[in-house]
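Pasting in a structure now, in structure tokens, and then I'll have a few things to ask.
A protein chain is absent from this complex, but the other protein chains hold their places.
So, subunit A:
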Amino acid sequence: MEFSSRERQKLWRLAGDRRDQYPHSLQFYLEPPTESISLVEFESFAVDRLKLLKVVENLGVSYVRGTDVYKTKLAGELRKLKFPYRALAEDDYEARRKDHISHFILRLAYCQSEDLRRWFLQQEMDLFRYRFNELTGGLMQKFLEHVNLSFEAIGEDLKNELANELSASTPGFSLPKVKEQMFYKVGLADAVDLFRARRVYIKDGFAYVPFKEIDVIVLNNYRTKLSKALALTARSLPSIQSDERLQPLLNHLSHSYVGPDYSVQKNTGKISLDQIDALSVKSFPLCMRQLHRALRDSHHLRHGGRMQYGLFLKGIGLTLEQALEFWKKEFIRGKVDADKFDKGYAYSIRHSYGKEGKRTDYTPYSCMKIIMSNPPSQGDYHGCPFRHSDPELLKQKLQSYKISPSGITQVLELVKGMHYQLACQKYFELTHDVDDIGFSLNHPNQYFTESQKLLSGGRELKKEFNNSGSFQQKNNSQESINSSSTPTSSNAKTDTELEELEAYFTED
């Protein structure tokens, strides 16, 4: 039994006008919603927000953030899914409420693991950035006051004194422009991103931030808050998981997005150690192939490499005993003797299999994690070759792997556009001689599994014959959204809703 939207509004009017609950079209989501909502609404809100975040992700991969195309597409999607999209609209209580509630539902679903949190945070940040920048100057000021983020502007005298430094520190700020703009003195902790990237002047423990970069500060503040909140939510999750109505739904919501985390191996023990050399050529993504080569060549890998490669091997099915044997055999051919290996390295291998220390069973790294965190430095071979290698060296490597010159050009083009995962996908297509792999790659272990499926003939792939060699920006996940997102009626049965969701995610 459900209320229609009009009846519901009437009920709330009776309970008092709650419009001042959302004074702005965007918010920091500090207070969780306290009203009761129906399960059906709960679910449809969650699914809509998930669709929205997925769109945010796809747009972020395909277009430069903040460009007109990006903004137009995102605005269109917000409107279609009935989220607040016009900063000035005063009468969008329903949309703001939906925004508020759906955000909190997804928090529950996406607080459960590091990968999920990272993904959720990234998409919510992008969404927030877009919305914040859509605000007019006046509304921005109001919003800043509302969230207690007003900073002290520096005086004209100080600004003139520092003019040269400010201009040299702030990209895009010529001397005359420095004179025009307001600069704010902000503590390092609040300006952490600008500080990190050296995009502002830093003196005596303060960052001198131009007005136009205040959004970075706001975003940084938002991220800190959200990240803390997610950690807190994760801690209180057990009480929600005992609710048998919500638990399956929440699990479904999270799993349906990021896909499996490859921590549970169906094929444990099905790979023998002497297969690895051959597999590394046939079915390993470039990052793992590179690590394997480096290990065989130098009989050693540094910590970052051992983690990335070791967990990948665990994911493709090496047992703990095999892993110990594998690493030991290689390391003792180098500078490490058996004794040192058993004392030092064996511990960390058992640790990564959850047999030591806090006994966490570590999951293999996803592409996102490899690309975003812990970049390789001197003597390291881990990381994403598409992200972390010089294009010239990448080219040489691909040549030595017998990739065709036109294929290499396509890969490098994607790398140049910072589409590292698409570049890897292209590499998959080239090395497996298929035109379209029909899935979107986001995990090295997924690469391996798909490659194995393909090589053993378990999966049929359409081979296009009219392939003229021209390359088009891949955007099929985008299209699948548009074609499958029929408006969801709030009376829809749970099952169909979930099925739809399933279909929606398996398509891309």
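Definition applied: contacts are C-beta pairs under 8 Å (C-beta built on N, C-alpha and C of every residue); 3 or more make two chains touch, one makes a residue touch a chain; residues count from 1.
Heads up, the rule we're going with is that contacts and distances are computed from a predicted model.
Asks: Considering the UniProt annotation of the chain absent from this complex, which name among "Eukaryotic translation initiation factor 3 subunit F", "DNA primase", "U three protein 7" or "WD40 repeat-like protein" applies?
Replies: For the chain missing from the view, the UniProt record says "DNA primase".
Asks: Which residue among A:Ser169, A:Asn221 or A:Ser366 touches the omitted chain?
Replies: A:Ser169
Asks: From the list A:Ala197, A:Met372, A:Met418 or A:Leu455, which touches the chain that is not on show?
Replies: A:Ala197
Asks: Specify the residue from the set A:Ser44, A:Ser389, A:Gln421 or A:Thr449 that touches the hidden chain.
Replies: Touches the omitted chain: A:Ser389.
Asks: Sort through A:Leu39, A:Leu188, A:Ile240 or A:Leu455 and give me the one touching the missing partner chain.
Replies: A:Leu188
Asks: Considering the whole complex rather than only what is displayed, give the residues of subunit A touching the chain that is not shown.
Replies: Looking at subunit A, the ones touching the missing chain are residues 165, 167-169, 171, 188-189, 192-193, 195-198, 201-206, 224, 235, 343-344, 358, 374-381, 383, 385, 388-390, 392-393.
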